[in-house]
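As you look at this complex, bear in mind that one protein chain is not there, while each of the others sits in place.
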Amino acid sequence: MSTHQLPEHPDFLWHNPEPKSSYDAVIVGGGGHGLATAYFLAKNHGMTNIAVLEKGWLAGGNMARNTTIIRSNYLWDESAAIYEHALKLWEILPEELEYDFLFSQRGVMNLAHTLGDVRESIRRVGANKLNGVDAEWLDPQQVKELCPILNIRDDIRYPVMGATYQPRAGIAKHDHVAWAFARKCDEMGVDIIQNCEVTGFVKDGNRVVGVKTNRGTINTEKVGLCAAGHSSVLAEMAGFRLPIQSHPLQALVSELHEPVHPTVVMSNHVHVYVSQAHKGELVMGAGVDSYNGYGQRGSFHVIEHQMAAAVELFPIFARAHVLRTWGGIVDTTLDASPIVGTTPVDNMFVNCGWGTGGFKGTPAAGLTFAHTIATGAPHKLNRPFALERFETGALIDEHGAAAVAH
Amino acid sequence: MLLISCPNCGPRDETEFHYGGQAHVPYPENPNDLTDREWAEYLFYRENTKGTFAERWVHSTGCRQWFNMLRDTVTYDIQAVYQMGGAAARRARPTRS
């Protein structure tokens, strides 16, 4: 387990300014993606007369609720490129943001439980290597060596037949990531405005010129949507549609334990992914609920299923107590890939569809989305992730790498 | 856990059902006449309503029949259950109160 101490931090990392009457750009949504976008707009494009509008408190949405797994071993070239870029940014960001958010590259394993899984995983390892992503295939014995508490007996319902392994992958402290971005944004002059809900848009013809909020109308040259589970709601306000369905996604933590779990283990097949956080709690994510939901909670049988799978894979967990469970609202697309780019409304841009796995993409989403907003055209990393792909058919099907687990 | 009232079997646990997404999306009369945009809309675009949503469910471990339901996607309150092919009974028949 990490020997890091959580850093001391000052009482206030950002101010709470009143919204100004006008900005050069407004970012809707103060989760990880909104904050990272504002950071790169200020840092890379010199746009500091901008605001991040958050309807609740900073990073209280999926940013507060995810299981913080970071990896880049996606199948397709387009995804490998953007997620690997994100991973490289994660490696330098603690220094750049001057904030140790405990990015711990303890490796991530994706288990294979069937011959189909095995073939798919080995294919993915091959594809990853061609894209310069560190990936290995482990046999069950090697899996056991890396994570001794895993049950690799072959008489269980879903035996471990091997795993892909990415050594550079890992976890980070999600709220510290948000605070790190927020502090730098604030230092550069970005207004971070909490308790400010966007309720509509002001348009001049097909061009967005302002946002309506519960704290008044704010004029703006450009709008970037970073609203995760609420992206469809905002798009509807702006007069266009998104191919997004919002679903509940749940996770839970146990009480604190001595260090027992040295890495991160994910299983798409049985819908569970597990790591041990710095303080010692076991963090486990589940699958999405099948139905659409904006309730930030899902059904109990999903948790039950997840626990059954976890206890079979990690018999040692059988006596661990669940401390709390929660849910977020994830914005899923049909190809399990994000949408980052322009919209049918002039000067309005959208970053969404990261679904169950967008924490890891936070820095790259911010970088490419800021580029798109500042220049009006996509960065080469997010060009394939345009909304138009649903019309052209150039989908990026990452269900194998992204579907349930992250 | 949702408690869903199957029109044939009465109230059952959600685990006996499967979700079918938005209701009342007709197959295009003549797919060949559609533009790429329209075809994309049919294939990939569904409403993602926050609030009362008309959706399809199938009672897969029960009577294996599909039906429609109005459900609030925020409170998860089920407001009406009605037959496949029936018109969306906008908040018409509350099944639970």
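By letter and in written order, the chains are A and B; residue numbering begins at 1 in each of them.
Here is the rule we use: contacts are C-beta pairs under 8 Å (C-beta built on N, C-alpha and C of every residue); 3 or more make two chains touch, one makes a residue touch a chain.
The rule is simple: contacts and distances are computed from a predicted model.
Per its UniProt entry, the chain excluded from the display bears the name "Sarcosine oxidase gamma subunit", taken from "Osmoprotectant transport system permease protein", "2Fe-2S iron-sulfur cluster binding domain-containing protein", "Sarcosine oxidase gamma subunit" or "Putative DNA modification/repair radical SAM protein".
In terms of the touch definition stated at the top, the absent chain reaches B within the entire complex. Across the interface with the omitted chain, chain B contributes residues 8-10, 12-13, 15-16, 61-65.
FYI, only the chains that are shown with their structure count from here on.
We define each chain's centre as the mean of its Cα atoms; on that basis chain A and chain B are separated by 29 Å. If you check the complex, the residues on chain A that touch chain B are 230, 232-233, 241-246, 290-295, 299-301, 334, 390-392. Interface of chain B with chain A (complex): residues 1-2, 13-15, 18-19, 21, 36-37, 40-41, 43-46, 48-50, 53, 55, 71, 73-76.
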